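Apart from one protein chain that is not included, each protein chain of the complex appears where it belongs.
As written, the chains take the letters A and B, and residue 1 is the first residue of each chain.
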Amino acid sequence: MHASIVESIRPAGMTRRQFIKSVIATGAVSSSGLLFSGPAGAGPKASPGAVERLITLDVNGQRRRVDVLPQETLAQTLRHKLGLTGLKVGCDRGECGACTVLVDAVPQYACSLLTQSVRGKAILTVEGLARPDGKLHPLQQGVLDEQGFQCGYCAPGFLMATLGFLVTNPHPTRQELAHGVSGNLCRCQDYDKILTGLMRGAEYMRKE
Amino acid sequence: MAIIRDGMPPFDLFRPTSVDDALALAGRFGADAWILAGGFDSLERFKDRLKRPKAVIDLGGIGELRGVRRDGGDLVIGAMTTLAEVSRHPDICERFGLLAEAAAAVASPQIRNQGTLGGNIAQDTRCWYYRGGWTCYRAGGGTCFAGESPQGQNREHAIFGAEGCVAVNPSDTAPALVALEARLVIENHKGGREIAAEDFFVGPDKDITRLNILAPGELLTAIRLPATWSGATFYFEKVSDRPVWDFSLVNIATAMRLRKDRIEQVRLVLGAVAARPWRLSEVEAAIMGCDRNAAAEAAPRLAAKGAAVLPHNGYKAVLAANLAKRALLGNKDA
Partner (left out) sequence: MADNDALFTPKLTGRDYVTPDLRAKLTGSARFADDFRAEGMLVCKLLTSPLPHARVTRLDLCAALAMPGVRAILTADELPPPADSVSDSGAVIKASPWAERALTMEPLYQGEPILAVAAIDEATASAAIEAIDIAYEALPFVIAPLDSLRPGGANARADGNVWLPPAKPGERPRIGELKWSAAEFEAAGPDRLPLGKAANEWSYGEVEASLAQAALVLDQTFVTPNVSHQALETRSALAWWENGKLHLTVGSQSTAQTVPAIAKWLNMDANDIVVISEYTGGGFGGKITASVAAIIPALLAKKARAPVMLRVSREDEQAIGRARPSTIGRMRAGFAKDGRLLGLDMLVVMDNGPYEEQFDAFMAGRLASLLYQPQAMRWRGVAVLTNTPTRGAQTAPGGLQVSALLGPVLAKAARRLGLDPLAVCRINAPEGRASVGPPKPDASLNVATSAFVKQALDQGATTFGWQTRRSRPAPAKKSVRRGIGVATGCFVAGTVGFDGLLVITPQGRLRIHTGVGNLGTESFSDAQRVAADALDMPWEACEIVWGNTGRHLAWSCVSGGSQTIHAMSRAALAAGLDARAKLKEIAAQTLGGKPKEYAVGGQRVFRRDNGDQGLSFAEAARRAIELGGIYDGHQCPAGINKATHAAVAALAGQGLVAVARDTFPRDGQTYSYVATFAEVEVDIETGRYRIAALHAEADAGTVVHPRAFAGQLAGRSMLGIGHATRQKWFYDKEHGIAMSRRFYQSRPPTVLCCPERFTWGSVGIPDPQTPTGARGIGEPPTGAACAAVLCALNDALGDDTFLRAPVMVDAVLAAIEPEIRQATDGLSAKVSSFRVAG
């Protein structure tokens, strides 16, 4: 657990212990995700830097053991093996942003990251935001209050990109925030209302 | 064999934690190895089945390849330093703002968070034929579909230095590094060398199959910014169709030393107009010692001189000319 990251994104008014409990609860979402059984890389494991298949990931504050192929992306692992389907794969090429998650509090495209490369790093997905009692993260609440997003497919990516951006700039202007989420595509093009909602959410985060 | 461009075919993955280990691996696998930096260029090509490496060496776990340090008056940037870090680093911003600006203009925030300076300059071309798996010269075939085919789509292709292949280097940071006279550290398991950034990039006249000189087994480990241009007058501008998340149609990176308005030293480099960053040497020579306003009058014609335009990219010559003028005036809103 990387305390600083949790501190920066945990809903205010929630103790760190509560937050960790909440993300563990979320992470425990049941998953009948299929294990990949495709041809595995059979490299000589004695080499320096050779990777293990069975690894531990830190996802939403929970340690998850998972069997990972060398060529597997973080998006595949999270969606198919850990049942965290909040993030979406809209393009699989880093061109839409729907798969954005936080890696050590930094927004990244999970479709374009090898899962092996995030070992030892803290992954936060949209499932890790709301409290176990259902209380929304202030950022989510802000968007809810403004009826942000239309189809909602891009919403988890936008939320995670915004959270990461707010770590570096907690008091953004609307234009600065637009730049912060300019790596997220919304095909309903509800950008105007999304920005309004995210700005309100940022305001709630500062207040709480 | 049928084609699919989805998911990645299997490979062996190595995540060394030291440069020495990485070099040993690169040496051992040679041409069978693929060096992975931020991953945007690489993973796309794996998914598109354009590259099927046996072994992938991911440099992401090597701490010594990341970060910025001072070395006398120079700045040395680890090749795996992310573009976001480059764009925000206080020393870079203060002394070599040109590079910070160029790094900030790359793609999108997430790509800058993950993409690295080394990866950005070593990336391959985005020519849609080549990236689409067409067997062109660059891919070892016998034609250039963009430039030689009468109906070729070449809106985003080269106007300079195209011999056979008309692909361009899409990097936003490469022209900045050439303008700053950066030195690149290249290592293999036997040793290392440092070369001028300008000599790192190759055009189709030298080698039609690649954009840089990196050979199998070699790693780009660091980028050295010599004190030469520290604190100079800089200008960077990127023209693209989308204001974010797009490649340059044309970009320009310029470094100038001025005394009042008189140009004492200058380097102008265009990007996305050739297979390598395109230095406007003739413009530089012509305007040396001139007043910058007079230089801005003379530069456009010289900047576009020699442009060999294709049916759909004539506008790039106009951009080259106009950007040269704007760079010398130092005013984007001129």
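Methods note: a contact is a pair of C-beta atoms (placed from the backbone, for glycine too) under 8 Å apart; a residue touches a chain by one contact, two chains touch by 3 or more.
These figures come from a predicted structure and were not determined experimentally.
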Quiz item: Where the complex has a chain not shown, which of A:74, A:163 or A:181 is the residue touching it?
Solution: A:181
Quiz prompt | Which of B:74, B:163 or B:246 contacts the chain that the document leaves out | solution = B:246
Self-check item: In chain B, positions touching the absent partner
Solution: 1-7, 9-10, 49, 128-129, 132, 145, 149-153, 155, 237, 239-247, 249, 301, 304-307, 309, 311-315, 317-319, 321-323, 325-326, 333-334
Self-check item: Residues of chain A (touch criterion as defined above) contacting the omitted chain
Solution: 31-39, 69, 76, 79, 83-93, 95-96, 98, 125-127, 129-130, 136, 140, 143-147, 149-156, 159, 178-179, 181-182, 184-195
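By definition in this document, only the chains that are shown with their structure count from here on.
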Self-check item: Whole-Å separation of chain centres (CA-atom averages), chain A against chain B
Solution: 30
Quiz prompt | chain A residues within the chain B interface of the complex | solution = 38-44, 47-51, 69-71, 73, 92-95, 97, 100, 106-109, 112-114, 116-117, 161, 164-165, 179-183
Self-check item: Touching residues (chain side chain B, partner chain A) in the complex
Solution: 6-18, 21-22, 24-25, 28, 36, 39-40, 43-44, 46-47, 55-58, 60-61, 84, 107-111, 113-114, 243-245
